[in-house]
Every structure is written in C-alpha cells, then in structure tokens.
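Yeah, one chain of the complex is gone here, protein chain that is, but the others are all in their spots.
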Amino acid sequence: MSGPVNTGHTSAAIPMIKVLGIVSLLCGVLIVITQITTLGRIRHNQELLMRESVEQLLPGFQKQIVYGVEPSGDLKVLQGLGVEGHRFFAGYDNSGNFLGVVIETSDRGYADVIQAMYAYSPDSQTITGFQVVDMRETPGLGNRIGSDKDFLDNFKSLDAKHPISAVKHGAKKNPWEIDAISGATVSSRAVGRMLNKSVQAMAPIVAKNLDRIKRGN
Amino acid sequence: MSEPISCHTPTAPPTTDNPFLNGLWKQNPVFVQVLGMCPTLAITNSVRNAIAMGLATTFVLVFSNTLISAVRKLIPNQVRIASYIAIIATSVTIVDYLVKAISIPVYKALGPFIPLIVANCIILERAEAYAAKKPVVKSMLDGFGMGFGFAFALTCLGTVREVLGAGTWLGFPVFGPHFEPWVLFVLPPGGFIALAIWLLTFSSWRSWRMKRKLAEENSQLVRVSEVA
Partner (left out) sequence: MNESLSHIFLDAFLINNFVLCVFLGMCSFIGLSGKFSTAWRMGLSVMFVITASGILSYYMNQLLIAVHAEYLRIITYIVIIAATVQLTEMFIKKTSPALFRELGVYLPLITTNCAVLYVPLMLTARNYNLVQSTVFSISGSGGYCAAICLLSLVRERIDLSDVTSLAKGTALTLVLAAILSMAFMGFAGMGGGA
C-alpha cells in the first residue's frame, strides 16, 4: 500500500489527474453539504447544553443574556453563543431579577485539560456554584471533582475577594480556600487555579458593568 | 517464534455467499483478523462509547465500501489508494459532523478517535480486498457485516470493562451500592488485559471446535476404512 505513484508519462498521467480531480470534487461537495445541513443542529445542541449548565448553577434561572467581552473590557450583548473564553452568562429569574453570572474557565489537570463553569455573585463577591463541563481525569480519583459532595460544598460560598487556592484535605481555615480531595490533589489544585485566574480577570469587568448587567441590557 | 507480521493475520477463506455474516463472525475484524486495535482499546471503557464508535465505524465502512465499489471500474490502478483514502477521509469527516449533531456529550467522549477512524486498518483493508473487486450490493453488505462485527467486539470489551471497572452497564448500576469498582479496567492497562482475555476466549473456542471437527472426520475415515 503506497501513495500515488507517478508513471512519468504525461499521456498516462492525464486520466489519473482527471479521476483524482473528479473524486476530490465529489468528496468536497459531500463534505460541504454535510457541514451546511448539520450546522444549525450542532449550534442548537450547544446552546441547549449551555442552558442546562447555567440552570444547574443558578437556581431559579429562567432567562439568560450572553455578554461578550471585548478586548477593551466593554460588554456587548451577543445573540448566539459567541466565542468561548470571551463571554459570560448573566442569569435572571422570570421576574427579570438578576441572579448571578456564570463564567467558564479551564486549566490543565492531571491527565488533560479540565473545562468548568462556575456561578459568581458580584454583590457578595463570592462563588456560589461549580460544575465540571469536560475532563479526562482518573476515574475514581481525579474525576471526583465533578461529583464528590464534600468537594462541591466548597463552592457554596467561596470568598473571591482573596486569592483562591486549594489546600490539603482537612486544612481549610479561610473561606477563600478549597479543601482538596485526598488522593486527587493535582486535580483539586487545578480547580483552585482555574477559579482564581478567572475570578481575578472577570470580577472587575463584571463589577464595572454591574448596573448594566442588572438591568439586563 | 515468529509471528505472521502483517496488518492482519491469515484467516480462514471467507464464505463469499453471505458477506454480512462473514464480517460479523467468521472474519470478525477484531477477534479474528486482529485489526482496528486502537479504537478497540481506547474507546471501550464504557458501553455507550463502544456502541457509538461501532456505529460510526459501520457508517464509514458502508459509505466507503459502497462508493468505492461503485467507481471501482473507473479508477486507474496507480491512483487507486489515493482515491480510496480520499473517499474514506470524506466519510469520516461526514460522520464527524453527524455525531456532533446527534449528541455533543458522546462527541466529546469519543474525542480524537472519530477522525482517527481514517487510520483504522479495517476500512482500507476492506476497500482493497473486497470493495475494489465485488459488486455494490455485496460490498455494502460486507461493510455492514464488518461494521457490526466490529461493534459487537467493542461492545464485548466495553461490557467487561464497564461492569468490572465502574459497576454499571450503559449507565445502569449492575451491582449493589456497596460494589467497589475494579478501577483498573477503565484505565489503559485494563483495556489491554480485557482484550487479551477475549482473544484467548475466542481462539480457544475456535481451536476446540477445530479439534472436534478433526476428531469427527477421523472417526468417519476410520469407519470408511473399516467398511472397505
């Protein structure tokens, strides 16, 4: 089995080139048709998944506005989902009351990148919820960061005014510390790092535009 | 001891009258031909992923077998492999979008292994050994057979790994709440071990059947020679 072999004769090369050209054209057409027909459905699925995640993090959630963060630090209301990394979700209940914002973050864990979302309340400057979106951590050890009840309790009211970090299991003294899962230190530390860096970056932006976000425009 | 070192081991001559059953059992791509090892080991840590990967590969096999068989007489010999690879890569791109459109969690779980279906030995082997020579309907059936055979093998492996390694089957708990999962089985070494055990099971079953057949034939010969 080898790649295309050139016979060297131009007369014999032409039918080969013709055939390859037709095959490539056919393949290209098929790919483009597939992409066009599935694009809408894929986007719909992604939005649905996002809504579910936000719903879990903000109890009482009914409506959301997706804000895109411009490089200048200004906010822009997005129609669709926008680009990952430069957006956050503001959640409201059905009377239009502001519930909080949900921000995405990610960092390198034990095996691969961990992607997560967390709920942040700008009024109390605390993190009120945490949810893993995607991870490849060790089953039974690292991947307990997504399901271990005691670990997730850390995020019921995590102080974001001070730098957040994970400490050894049982050594938590301050409200800005996370009690790591014993046996899953690397994964727990990754969670601490990703929350810290995200909150440091996003909290000022949210605070600056808080009136606008609360109004919902 | 030298092992037959080729992409696949020599197998029993295929039964050409039913390509579907052939691919499903007699020339099962994983247990008999020992092809397509990469996804077999990587994706089988849960039954859901195993079935999804099996179906995706079946789609690619059927699509590429059918298309290649349809155009087999039009493609000159020298550009044969290049065209096959182009068609296979196209069907993999299509299945990539389809899986994403059907279920994003499954898409994330399968990860880079969907595009890696292109490098799955099974597909190119079937294209060259079968689809390039046989008519369209037979090639399509062969695609289904090999694909379902592959899915069956993946499910066998996935069952063992998920039941032992997580205590569930397709997400449903199999044992009670006090079951301590044998986590090794959903980790890489477990994949190797589970596949080794399945291969041993099937090859010993086959050799037992072969011995029985030989014993029957021998006893028949003895009877014939006694009569004569």
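When the chains are written out, they are named A and B in that same order, and each has its own residue count from 1.
Rule of thumb we're sticking to: contacts are C-beta pairs under 8 Å (C-beta built on N, C-alpha and C of every residue); 3 or more make two chains touch, one makes a residue touch a chain.
Please read these numbers as outputs of a predicted model, since none were measured by experiment.
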{"item": "Of B:82, B:101, B:132 or B:163, the residue in touch with the unshown chain", "value": "B:82"}
{"item": "Residue of A:88, A:110 or A:176 touching the missing chain in the full complex", "value": "A:110"}
{"item": "Of B:27, B:46, B:93 or B:139, the residue in touch with the unshown chain", "value": "B:93"}
{"item": "Residue among B:70, B:102 or B:116 touching the omitted chain", "value": "B:116"}
{"item": "Where the unshown chain meets chain B, residue by residue", "value": "1-3, 5-7, 34-35, 37-42, 81-82, 85-86, 89-90, 92-93, 96-97, 112, 115-116, 118-121, 124, 187-193, 195-197, 199-200, 203-204, 207"}
{"item": "Positions on chain A contacted by the hidden chain, ascending", "value": "1-4, 27-28, 31-32, 35, 107-108, 110-113, 138, 186, 189-190, 193"}
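Simple rule for what comes next: only the chains that are shown with their structure count from here on.
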{"item": "Centroid distance [mean C-alpha coordinates] between chain B and chain A, Å", "value": "35"}
{"item": "Partner chain B, residues of chain A touching it in the complex", "value": "1-7, 15-16, 19-20, 23-24, 27, 30-31, 34-35, 38, 41-42, 45-46, 49, 134, 138-141"}
{"item": "Chain A-facing residues of chain B, complex", "value": "45, 71, 74-76, 78-79, 81-83, 86-87, 89-90, 93-94, 97-98, 100-101, 103-105, 108, 124, 128, 165-166, 181, 183, 186-187"}
